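Take this structure first; my questions come after.
For this view, one protein chain was removed and the others were kept in their places.
== subunit A ==
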Amino acid sequence: MPSRRHFLAGLAATSLAPIRGWAAVGSPDYLAAALFPDGSYRLAGLDTGGDILFSLPLPARGHAAAAHPHWAQAVAFARRPGTFAVVIDCTTGTEITRLTAPEGRHFYGHGVFSPDGSRLFTTENDYEAADGVIGVWNTDDYTRMGEFPSGGVGPHDMRLMPDGQTLAIANGGIETHPETGRTKLNLPTMQPRLTYLDVSGTVLEQVELPRALHKNSIRHLAVRRDGLVAFAMQWQGDKAQHPPLLGLHRRGETLRLLSAPEAVQSTLQGYAGSVAFAGDGSTVAITCPRGNALHRFSVADGQLTGVFPLEDVCGLGPGPEGYFFTTGTGIVGELTSGPHISARPDCQWDNHLIPIRKPA
């Protein structure tokens, strides 16, 4: 592992040896964290055929990752309430450096780069104040530049809007504290929000669910090219109720909630893991690992267009003909008119599948 000084010295030499781009690593299409059969937690680069192009060890269980828009660099985030994030050089398979959350903060597991790649934004918990914050890091040397409020409690997933200037944040609403593990501390009063901030931290718009759904934690996001946001939820209320787990929102408009018919919705155990738009943007889907199913909806009219039984399915991303998905049983697959298994390596894929944006 290169030392920090070594890394900084390396940076000074970048004019001589430019940092290599994604093509240098055999062009992975996705990043995903997994538990490997030797017991190690690793971040893997996958192509659309399900081949693992590289895999790099993580200090503990991962959650999601962020891919640098140009350089073959990725940041893998700890599962909450972890305090590490590992910056990985995907050409050499080595750790470039490690981000440590500042005193009083822990990561939630998600982050995004700015469009030019110069900044990294991370969702974090200011746990003494029980408020969400967004950490801002300079990607030249991965030093922390500052932070600003996330606009709610428990920020989890975060996406950059197509304008490159706006962050969409899933403020899940649930208060936790590292001293009490993953115990949820505020369910009766929780208030999830979909928050839009500009990259300097100014609140542009706050979207809340109807009061009766205040226990529906907004956790994961997907953004369509035209700025339509999809959000996946996790129900913390009475399990006899089966509220929608997917919503759509466009800036300045009211939100739409999408659900399967009650008899099907009731099999999901109130839990959606990931959300994505199809490659062509015409449909949107959620993965439901507790219900062992993938649900697909038409964006235009919100109708359910497919229910696909898949055991422990969770990772989900857009594909040219629909979607790619991964499961906790090792499957890497593609969903077109139906699911197809591309590969099934001997590992357990963790929650998310992160598409790598390729320069056009």
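Everything below uses one rule, namely that a residue touches a chain if its C-beta (ideal position, glycine included) is under 8 Å from a C-beta of that chain, and two chains touch if they have at least 3 such contacts; residues count from 1.
We adopt the following convention: contacts and distances are computed from a predicted model.
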Protein name (UniProt record) of the chain left out of view, among "Ni/Fe-hydrogenase cytochrome b subunit", "Iron-regulated protein A", "YprB ribonuclease H-like domain-containing protein" or "ABC transporter permease subunit": "Iron-regulated protein A"
Which of A:G111, A:P289 or A:P318 contacts the chain that the document leaves out: A:P289
Sole contact to the chain not displayed, among A:I19, A:L35 or A:V307: A:L35
Touching residue (missing chain; options A:P102, A:P162, A:G201 or A:G237): A:G237
Hidden-chain contact residue, picked from the options A:V87, A:L194 or A:C314: A:C314
Touching residues on subunit A - with respect to the absent chain: 35, 63, 79-80, 109, 130, 156, 175, 177, 179-183, 185-189, 219, 234, 237-240, 263, 267, 271, 273, 289-290, 292, 311-314, 327-329, 348-351
